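One structure, pasted below without further comment.
As you look at this complex, bear in mind that one protein chain is not there, while each of the others sits in place.
Let's turn to chain A:
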Amino acid sequence: MSKRLVITGLGATTPLGGDVKSTWDAALAGTPGAKTLEHDWVEQYQLPVTFAAEVAVEPAEVLSRPETRRMDRSTQLGMIAAREAWADAGLTDVELDGERLGVSFATGIGGVWTLLDSWDTLREKGPRRVLPMTVPMLMPNGASGAISLAFGAKAGARTAVSACASGVEALIMAMDMLRAGDVDVVLAGGTEAAIHPLPLAAFANMQALSRRNDDPAAASRPYDVDRDGFVMGEGAGALVIETQEHAEARGATVYAELAGGAVTSDAHHLTAPDPEGLGATRALRRALASADAAEGDVTHVNAHATSTPLGDVPEYTAMKSVFGSHLDSVCVSATKSQTGHLLGAAGAVESVFTVKALADRKAPVTINLENQDPQIPLDVVAGSPRELGSGPQVGICSSFGFGGHNAVAAFRSV
């Protein structure tokens, strides 16, 4: 029997709010995070997609000026979420043994703004003007490194990079560190800040993005028959995960248990999901086994559900093959309908949602579901939040990414 792991702190900065409380309140109310972009570069480059879900609170409003200069935007957002989670866990004035503290943070793309701004500087002003901090700012492990430094974590600062599965994979890496007995506490999460014209143009050319330029608020519509692609989002989520023993010894408040998790890979196609959802099915089964949970224990799934025509169906197929008739008793939230798709941060923010759902016994809403796709007969939480009942239960958070990555985390109520 592996040791129990518990979640004692949460942090987030998202298109719905600058912290967990404002984000969660908005997620229960049903709030579209996508808006028309008001940057000169949208017009300048004649981008085919003119909207996205930017963070509600600019990091410069929260961080000091040197911090904003020395950290890429993605690290800035990760640091804001990490600080909130740390304080929320009541660790601000606690002397922790740094050698028993780890970091596991995720990103899909890393410091893309720094990389491309520096390239512009080199071309326009020459190599001398390229800032010396460029590489440590653009590297994908920039956030985990900076966070380990900020909190004195000396037991390893790992980085999950598996595209849109990264956020959940970072939690699973944290779980592995804790189960191996190498650490007592891990500050885990994911961050992304890639609303830049290059990724926007590239994702648009893949036909991956919604083109609903005239109505951004209605663009992210998972499971709806009129869904036409995902909406780019940015933000970060963070969770403090510790052994139950450690949490109890310091009298910490526990939101939920990180019961288990698993990653698999499709080995089917670099970008298209396996049409049968076989990789997702295996990840779900293995996550439940890892959590020592039965299918019937699951009451709620925060689905990957990006709102692409191709992606939403195989995820349903996977859930159907794992849960069978019990799927009728599982309520599903597709929160990307509100936040947009936070890429490498998606799984982290959605894990925060799943944990909050179990703690508050309320599943957040899916917006823009007007005509549910008959191929996806799920019990989708729409209109108003769903009461989850008071009994013990398991909530699932699934994330899938380009590269054929599947990552599923299982949380248990306390």
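Everything below uses one rule, namely that contacts are C-beta pairs under 8 Å (C-beta built on N, C-alpha and C of every residue); 3 or more make two chains touch, one makes a residue touch a chain; residues count from 1.
Operating definition for what follows: contacts and distances are computed from a predicted model.
Going by its UniProt record, the hidden chain of the complex is named "Acyl carrier protein" among "Phosphoribosyl-dephospho-CoA transferase", "ABC transporter ATP-binding protein", "Succinate dehydrogenase/fumarate reductase iron-sulfur subunit" or "Acyl carrier protein". From the set A:94, A:131, A:206 or A:272, the residue in touch with the chain omitted from the display is A:131, counting the whole complex.
Counting over the whole complex, chain A has residues 64-66, 69-70, 125, 128-129, 131-133 touching the chain that is not drawn.
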